[in-house]
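Working notes, structure below.
Here the complex is missing one protein chain, while the rest keep their positions.
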Amino acid sequence: MTSIGHIINGEAVSGGSRRQAIYNPATGSSSYEVELADKATVELAIEAAQAAFPGWRNTPPLKRARVMYKFKALLEAHAEEICSLITAEHGKVLNDALGELQRGIENVEYATAAPELLKGEHSKNAGPAIDSWSEFQPLGVVAAITPFNFPAMVPLWMWPMAVVCGNTVVLKPSERDPSSVKRIVELAQEAGLPKGVLNLVNGDKEAVDTLLTDPRIQAVSFVGSTPIAEYVYSEGTRHGKRVQALGGAKNHAIVMPDADMDNVISSLIGAAYGSCGERCMAISVAVAVGDACADQLVQGLKVAMANIKTGAGTDNNNDMGPLITGAHRNKVKGYVDAGVAAGAELVVDGRGLLVSGHENGYFLGPCLFDKVSTDMSIYTDEIFGPVLCVVRAKSMQEAMDIINAHEYGNGTCIFTRDGEAARYFSDHIQVGMVGINIPLPVPMAFHSFGGWKRSLFGDLSAYGPDAVRFYTRRKTITQRWPAGGLRESAQFSFPS
Amino acid sequence: MTSIGHIINGEAVSGGSRRQAIYNPATGSSSYEVELADKATVELAIEAAQAAFPGWRNTPPLKRARVMYKFKALLEAHAEEICSLITAEHGKVLNDALGELQRGIENVEYATAAPELLKGEHSKNAGPAIDSWSEFQPLGVVAAITPFNFPAMVPLWMWPMAVVCGNTVVLKPSERDPSSVKRIVELAQEAGLPKGVLNLVNGDKEAVDTLLTDPRIQAVSFVGSTPIAEYVYSEGTRHGKRVQALGGAKNHAIVMPDADMDNVISSLIGAAYGSCGERCMAISVAVAVGDACADQLVQGLKVAMANIKTGAGTDNNNDMGPLITGAHRNKVKGYVDAGVAAGAELVVDGRGLLVSGHENGYFLGPCLFDKVSTDMSIYTDEIFGPVLCVVRAKSMQEAMDIINAHEYGNGTCIFTRDGEAARYFSDHIQVGMVGINIPLPVPMAFHSFGGWKRSLFGDLSAYGPDAVRFYTRRKTITQRWPAGGLRESAQFSFPS
Amino acid sequence: MTSIGHIINGEAVSGGSRRQAIYNPATGSSSYEVELADKATVELAIEAAQAAFPGWRNTPPLKRARVMYKFKALLEAHAEEICSLITAEHGKVLNDALGELQRGIENVEYATAAPELLKGEHSKNAGPAIDSWSEFQPLGVVAAITPFNFPAMVPLWMWPMAVVCGNTVVLKPSERDPSSVKRIVELAQEAGLPKGVLNLVNGDKEAVDTLLTDPRIQAVSFVGSTPIAEYVYSEGTRHGKRVQALGGAKNHAIVMPDADMDNVISSLIGAAYGSCGERCMAISVAVAVGDACADQLVQGLKVAMANIKTGAGTDNNNDMGPLITGAHRNKVKGYVDAGVAAGAELVVDGRGLLVSGHENGYFLGPCLFDKVSTDMSIYTDEIFGPVLCVVRAKSMQEAMDIINAHEYGNGTCIFTRDGEAARYFSDHIQVGMVGINIPLPVPMAFHSFGGWKRSLFGDLSAYGPDAVRFYTRRKTITQRWPAGGLRESAQFSFPS
Partner (left out) sequence: MTSIGHIINGEAVSGGSRRQAIYNPATGSSSYEVELADKATVELAIEAAQAAFPGWRNTPPLKRARVMYKFKALLEAHAEEICSLITAEHGKVLNDALGELQRGIENVEYATAAPELLKGEHSKNAGPAIDSWSEFQPLGVVAAITPFNFPAMVPLWMWPMAVVCGNTVVLKPSERDPSSVKRIVELAQEAGLPKGVLNLVNGDKEAVDTLLTDPRIQAVSFVGSTPIAEYVYSEGTRHGKRVQALGGAKNHAIVMPDADMDNVISSLIGAAYGSCGERCMAISVAVAVGDACADQLVQGLKVAMANIKTGAGTDNNNDMGPLITGAHRNKVKGYVDAGVAAGAELVVDGRGLLVSGHENGYFLGPCLFDKVSTDMSIYTDEIFGPVLCVVRAKSMQEAMDIINAHEYGNGTCIFTRDGEAARYFSDHIQVGMVGINIPLPVPMAFHSFGGWKRSLFGDLSAYGPDAVRFYTRRKTITQRWPAGGLRESAQFSFPS
């Protein structure tokens, strides 16, 4: 059986004796494995990154950025190939994979602006004949640890900004769907990234722990579930590293009585069930204000959900593919069972779905609950599946209170036509990414991505302007030149 | 015996049954005590800050800034009074206290720019008819924990920026010299800071631990020694807080053969012995490049040191006051003894100093070591006293290697006339604050203060632009308004 | 009869043989004159400014800013005195004068941020071992020429930013109401502005033409009517100066059917009749969308206008004072006559107003026209008096087309609750300053003030961030230090 290895110092290498099978979630079958790096292999990668650092750090930002221009072109040229790999291992529909890749490319585009982004602040005459300025110097070797649900995009949130800032990187992607990211790393090398600047190790906890403890790693960027994010943050900071660790979410949409209901329904269908709900920005709760609004919403969703097609991601006619593993599918099913048991009204039940020809795939149909209360596990927990809960509120304030009481604060949105409602909501909601009539308010690459509360551990958000600050260390230089030197003496040196 | 209490919700309050005597280090005598807050008292302060937050957060930044304009004027009007309090409890010379206060006022000045500093980034047409912008919202209640050596300045590094960003604050200053900061907090109230926005608790570890663990505290700014900084950072982050913890230093100056030696000597005298070396930016090591340069440097320092006057800080004719406590004076003396024992050449010995009329004061004369090697404790440790070590290096590169090998990376400087030497040094030295012919390269208030390596735990530096980012949470709003509403319909509503 | 002279090089000086009487517009009487500077007097002022430039330019921005902190405090302390002078010469109600002064002080506040605002951009490694940065250096001597309608505020828009950027200034205010600005200039001297940094000359066209042609003047900021603005711009630029010349306005408010009509009416009353309409941001046209909306609006305005009190500005119970001169009052009356003649419906007629006890004052009551068409002179011309025109439109698009067809593009606003209408309006309206439910959308001091089309001649707006760019010249420095010098040689100089 073939196995997927690592890329260290520009070379494909094997490392680690443990292997894990890679499954196609649409078929449940597996034909190859991924190698799980042991500590020694990870250390090789760190060593390569460390060795590449001095040269790369001294390379002007403009030259570092130019690699990204070529890399962008290569990603575009190989988009179809990359998306096939995503779909084969993650299961999402090809068009959705293309959307993911496009969002990743946008981060590469932002990274091309490195010469602009790395400018420091210069104060002429900070004091009398004293100048002072700031430089944002790279940290050294940084680690990126990324999740299965966006195998191409999340790594592209991290390492392009890290490398254009002058760092070198060890990337440990998810061991569930390692092929697309590996292909992308190969393209980065092809674009001209010097050896050792970007290293890829596949692995699991052993690899993660090595990265979290090795003193040569200066910083860690992580995206995953909240418990692991919290572990990564505390372990990493305890070992003297800068860490940003993005965790879970339970994203609510408020539906106001004045909203354009057709727009709401089509938006929520996409935001709740796209990529099978396996998105940290998926909407998993809709809070309808007023029973009339709720009734209209639930009825509209029910009708629209009848048209959702679930099947293999290789067919772009499908709207939803399988979940990532059989175990996860069963866990999601369990949540639906629990919701029913807890008394929520299961308006649409996707549990019985059979996808003909893909009987062993990890499929689950879209589910819709109405009259969900905030003590049910379907409400409190991040399900990460195609389950949308409708909560009914009597007022906008009550709807906001519900959201502000949840432990997560990643994304949220409101549907309304009313300027004042939108402004009050965006001002007072305790959530980091807010949409006004935008169901998935993922910030553009030129802004930054970050939730509040237990959705993000760390001071700085991912990608965008915050990434520049995260991947650099401020140095402030204050300069005065002593008088009485060459300039004054020169005028006496050559008397007429 | 009178005691100094706390300021909570705009009121002077007593709290905690434990007391600690406050000494005048120039006389060794004590006539009053400070109250040490217990947990309940600290929680009262947190509660007051929490209650004040919603109103303060909604106050426009311009109005928040205006309090700082008045506060600056009050600080200037009361400078003499504040400096007397500093000198009486810390011991530093009045003029030096005035310098400290001035630097603190500069941070208040920077805080007046809040409306400019808090601007977010607005992207028109981030997508088709979609706008997106960032807001930097306050965190809530933040804590500031500050050291004895700059009782007025370091608190002013922190809370003015915290409050103009919309936060409310609990400040726990050093329990050794609490009077100047208390007076300053009173002036802030007088300037118009609403009740509860800034609360002062005096205390020790019990107070610190309460601040580090209470879930209502969102962030902690700390300045102190490295072991405590590390503790504050790990405890604070473990409890879900944003933390910046500034620790110790061992700041080196490189003296190049082409330097203006008169300038070097007068600069080093001030930088090494000013405030008795009790500054985190004091120069405690001079690395001379070449023996000729070293000989000239040591000889020049020796001559200049004969003129340093040590005595009570109330007399501005003195250059140096006492150390903070008798215990600390003895510890510093112990380092000098250890340096002699380790074989360093003690060129000037300040151990025998007697200050007539102040025989019980905690005085120690300035000490100069030559031929110090990097394994001696006088080199490795932060002494925080009037001890300057000269290390001899054969080349500039060797001098830089010495600096880069030290565990601390707070400040450093080079003395040279040569543009290339200065640029190479500032580029490659692993230190956060770099001076070119500037012995104490403390960044201006409009830049940020932060060391590298074990001199700073956290992602963001203190005061200046980084403080804005530290004391705020990024929120990104993405907005689209549905068409088909009022605008289009209006044209059909009123047919002619 | 006493006369008001000039302030040159920190001294009160007389200059020019011509005099012009200053009238109190509420009484029509005059008890003193203003001196009109001749060319020689203006040149003295330029010379003083030129002489003060080198020293001021080299003063660190922080020190320049500190003068502004003191100046702000002095303005606040003398607010009552200054406002009395404004009211006595301009006629506006005292409270309105206070509002004007407050807006001026906000520009002084912004100027205190000079150290932040003057930061250049620093690019480390712009090329290999090459650094590059920008400095924003002052221009030299700049002129400020300001109008009668905001005698205190508009000068404060200009010279504080000019001086904190390092320039020296010759200020020529309106010769109609010179006393408040003169007092303000005296306070600036008292705040510590060095002699010659700010010079005041009173005068008329002779003074203006001297400033526009003297080669030592580097830049001119002007606010006035469009014909003069255009003259100042073309004359100034023809003589090699940088010029920003702000001209006239005809500001429209769109009233949408969904607007909160009570809010609309109270907003429009203030925006149309405040300061007797003698504001470049006054609303002089309301465009109502739909006849129902228009009827409601006109009726509401009529009712509300019955309560407007017109009288001497010294009585804060009055809402409106007199116009600036008798000639101007008659000109405004003439416009009202012309509107009636052209067929507009004069709903409220203020022409017959008599203010008892002030029979010689230049009063005119508030006037309201309905059914105004865009070819009438009351619509096309800037009246600068208490005349509000209602234009009726069938749709929002028609309302916007009307606005976009006008030659001016200073300010505008829309009243609506609808997010989409607001966004479409602000995006597509050809006007520089846009209000959403804000009748007078004067940008805050930390933004910039500038109209579009024939309301502003020049590239950069007044005050705020644009003022920094206007009052400075960009200098870009690119630096490389030759290797092979001290640094490398030093390591060979001292062999072991």
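For reference, chains read A, B and C in written order, and residue numbers begin at 1 within each chain.
In the analysis below, a contact is a pair of C-beta atoms (placed from the backbone, for glycine too) under 8 Å apart; a residue touches a chain by one contact, two chains touch by 3 or more.
In this text, all values refer to a predicted model and were calculated from it rather than measured experimentally.
> Among the chains in view, which touch the chain not shown?
Visible chains that the missing one touches: A, B, C.
> Just one of A:51, A:73, A:261 or A:347 touches the chain that is missing; which is it?
A:73
> Among C:234, C:299, C:314 or C:404, which residue is in touch with the absent chain?
Residue touching the chain left out of view: C:234.
> Just name the one of A:7, A:26, A:65 or A:201 that touches the chain not displayed here.
Going through A:7, A:26, A:65 or A:201 one by one, A:65 is the residue touching the chain not shown.
> Which positions on chain A touch the chain that was left off?
Against the missing chain, chain A presents residues 62, 65-66, 69, 72-73, 106, 109-110, 112-113, 115-117, 119, 124, 129, 131, 256-258, 289-292, 394-398, 416, 418-424, 427, 444-446, 479, 481-483, 485-487, 490-496.
> Across the whole complex, list the residues on chain C that are touched by the chain not included here.
Those residues of chain C that touch the unshown chain are 121, 123, 126-127, 130, 132, 134-135, 233-234, 237-238, 240, 242, 259-260, 263, 417, 422, 426, 431-438, 441-444, 446-450, 452, 454, 457-461, 465-466, 469-470, 473-482, 484-486.
> Could you list which residues of chain B touch the chain missing from the display?
58-62, 115, 118-128, 130, 133-135, 137, 416-420, 422, 436
What we mean here is this: only the chains that are shown with their structure count from here on.
> Need the most distant chain from chain B, centre defined as the mean of C-alpha atoms.
The chain farthest from chain B, judged by C-alpha centres, is C.
> Measuring centre to centre with CA averages, how many angstrom lie between chain A and chain B?
About 36 Å separates the centre of chain A from that of chain B.
> Would you pick out the residues of chain B that each touch at least 2 other chains?
Each of 422, 444, 446, 479, 481-482, 485-486 in chain B touches at least two other chains.
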